[in-house]
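One protein chain omitted, others in place.
Chain nomenclature is as follows: A and B, assigned in order of appearance, with residue numbering initiated at 1 for each chain independently.
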Amino acid sequence: MHPLAWFAWVVVASLSALLTRNPLYLVLLFGIALLALEAVSAAPRAGQLAGTERRGRATPVSPVRFALFAIPAGAVFNAALSHFGETVLFRMPQGWPLLGGPITVEALVFGAVNGLVLSTLFAAFAVLNVAVPVRDLIGYLPRAFYPVAVVAAIAVTFVPSTQQQVRQVREAQAVRGHRMRGLRDWLPLFMPVLIGGLERALQLAEAMTARGFAGRRANDAGSAPAGSSTAQVGTIGGLGCVLVGSVLRLMPRWSAWSTPLLVGGVALVGWAIWRTGRGVHHTRYRQHVWALRDSIVVVGAVVALVSWVLWPASRAYAPYPRVAWPGFDVRVGFGLMALILPAVIPAPQEEAHADDRV
Amino acid sequence: MGDTLVRRLLRWLVYLLASLLGVGAFLYPFFAREAGAEAVGAAASPVFLTVLGGLSLVALLLETQGEATADAKRIALLGVLIGLNAALSFLETALPGPGGFSPVFFLIILGGYVFGHRSGFLLGSLTLFVSALITGGVGPWLPYRMLVAGWIGMTAPFVGLLVRRLRAQARPAEIVILAAFGGLWGLAFGALMNLWFWPFATGAADQHWQVGLGLRETAQRYLAFYVTTSLVWDLARAVGTAAMLVVFGRPTLRTLWRFQRRFEFQVIATVDGAVTGDDAASVAEVHA
Partner (left out) sequence: MPMIAFEHVSFAYPGAVSPVLRDIDWTLVEGELAVVAGPSGAGKSTLLRCINGLVPHFSGGTFGGRVVVDGLNPLTARPEAMCWHVGFVFQDPEAQFVMDRVEDEVAFALENAAIPRHEMRARIEEVLALLSLERLRDRDLATLSGGEKQRVAIAAALALRPRVLVLDEPTSQLDPQSAQDVLDTLAQLNRDAGLTIVLAEHRLERVLPFAHQLVHISGQTTQGSTSLVAGPPREVLSQIELAPPVVVLGRALQWSPLPITVAEARRFGPSSTKRAAPAAVRETGQETHGLLCSDSAREGAMAAEETTVRAEGLQVAYNGRRVLDDVALDLHRGEVTVMVGRNGAGKSTLLKALVGLVPLQRGQVWVGGREASHMTVAEICRQVAYLAQDPNALLFADTVMEELLITLRNHRILATDAPINPDALLDALGLRGKADAYPRDLSVGERQRVALAAITVTAPSTIMLDEPTRGLDYDAKAHLLELIHGWRNAGHAVLLVTHDVELAAAAADRIVVLDGGTIVAEGRPAEVMPMWPEFAPQIARLFPGTGWLTAEDALAGLQP
């Protein structure tokens, strides 16, 4: 699937998780994310040999395990600190600072819901982490961040070779009688790796220069580019607007002004990024094919988002003052179900390979 | 390279505003409560805060990347150091000591200290970016983590000011100051990161019943939250980072200084077809 389609999916899924505190929707979202994770984990990865696709990439913690920790922890913690609600389970002695007071079912439920929000976020991003290869995550950084993207690409390339070097150094030091006894004994392992890395950075820089890479200097011939000052001013203006907007947001009398300022500020910073990007001249070799499947997934994400906007009534849920069963709007439920599309649309067998080539 | 007063002023203005915004994003829940507005729920929503933190990060990246990646040498240096540091983060499990300790802060601090605030910011933020990529840790919390780690590298050159004032270069005091700096950031990193998911833990967002809870109570609650959930981890991080600086600081610094001269090197003049180069000790990165 196209990385941009995944980005759209994960944005909507995590936004949904952040917008609602209704545990029924959250459980639904969590389940959808788990199914999607299952689907992408099972799919063969494009353009890589079997067995090498996970090289240098550690296995992330499973969202289920995360939830098993986060939900009880959130519940216990909130119940211990928040003494609101009417269904009292028992009372802690009043004298205890913070902990003292009634322990309520409401506080337990609220804490558990918070844990569920975090778990759902975690699951949604776990899908992204597995579905989109590291290279593409870097490749879709905005053009203005090309230098950062090159740095990140070098770093990703360098990680596995560093690990290999650590092994080599460990052997080399072991044959000199090196033993691990304390913190100081890490030095003979760390220093050769650091020095070797720095030497290699010089060689790499030379190789990049020989292949025409000159960094910023190539674009502006040694002088400060005019465009960058303009972009700088734009950034400053944008940040200023957002800063003022956020402060005004806290003042009931002025809060009407806040939204336009925030939107304007974000737009200004966005313009500054676009402006900087215009000065960066490079092209991309890899191109992903936008298939029907991707459009379907994006439409699904939009449907989910729209269902929140159309039927917001059941979105909020608070167990206080007395815990009650949360409402469930079937229409919203169906809307959210549209997020399950990436897990159920079958991937054409050949597409996975074709999208790297074209 | 065109480092005029105006440009320097603009640059520091970006740093200042972006950092204010970042700090603001972290502390927003406190103010939101203090204001006691009806809008608190929406005002302190995680979506809004993520946008603030993200903007701050983006502005700082945009500003620092220009000079810190001006030539292939600095790009390669940053890439390699970040890769090395991200690989180190795999060692977390192998290193002795309680969880929470992470070896990445060591190189972020020393890298920022030696190569300047811009390289420091990129070293910090991109180390966390790359290790998130390879460990599958990309998430809405990532901009916050990158921002704080970037600040660590960015503020490291301030240690240099203090060291120079005390004339402690290449003396044990230099390492002691760096270790103290590392220890403080080790604690602060955890405290700031907790602020990100604190609203989830205590439900800052839609708790109309809690409106009016004063700044003092909020801070108290946060303190309780902090002490119970992460103080142990943060102490491990602080002590670990400080210990690494004490034990490995001197030899690492010697190596970094040794190589810094090679990386900062510039060809500075062309006369009659003869190009002469000199060690550019006063490259913008250094005196900034």
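Worth a mention:
Just so it is clear, a contact is a pair of C-beta atoms (placed from the backbone, for glycine too) under 8 Å apart; a residue touches a chain by one contact, two chains touch by 3 or more.
In this text, all values refer to a predicted model and were calculated from it rather than measured experimentally.
Checked against the full complex, the candidates A:1, A:15 or A:169 give a single residue touching the omitted chain, namely A:169. Remark: the omitted chain is touched by one listed residue; of A:204, A:323 or A:339 this is A:204. Residue A:286 is the one among A:65, A:91 or A:286 that touches the chain missing from this view. As for the chain not pictured, it touches chain A at residues 47-49, 52, 55, 135, 150, 153-154, 156-157, 160-161, 165, 168-169, 171-179, 187-188, 191-192, 195-196, 199-200, 203-214, 217-218, 281-287, 356.
By our rule, only the chains that are shown with their structure count from here on.
Mean C-alpha position of chain A lies 19 Å from that of chain B.
Note for the complex: chain B touches chain A at residues 1-4, 6-7, 10-11, 13-14, 17-18, 20-21, 24, 28, 31-32, 35, 37-39, 43, 45-47, 51-52, 55-56, 58-59, 61-63, 65-66, 69-84, 86-87, 90, 96, 122, 126, 129-130, 133-140, 197, 200-203, 205-210, 220-221, 224-225, 228-229, 243-244, 247-248, 251-252, 255-256, 259, 262-263.
Interface residues of chain A facing chain B in the complex, by the touch rule stated above, are 14-15, 18-19, 21, 56-60, 74, 77-78, 81-82, 84, 98, 110-111, 114-115, 117-118, 121-122, 125-126, 128-130, 134, 137-138, 144-145, 147-148, 150-160, 162-163, 166, 183-184, 186-187, 190-191, 193-195, 197-198, 200-202, 204-206, 208-209, 213-217, 222-224, 228-229, 231-233, 235-236, 238-240, 242-243, 246, 249-252, 255, 265-266, 269, 272-273, 276, 316, 318, 320-321.
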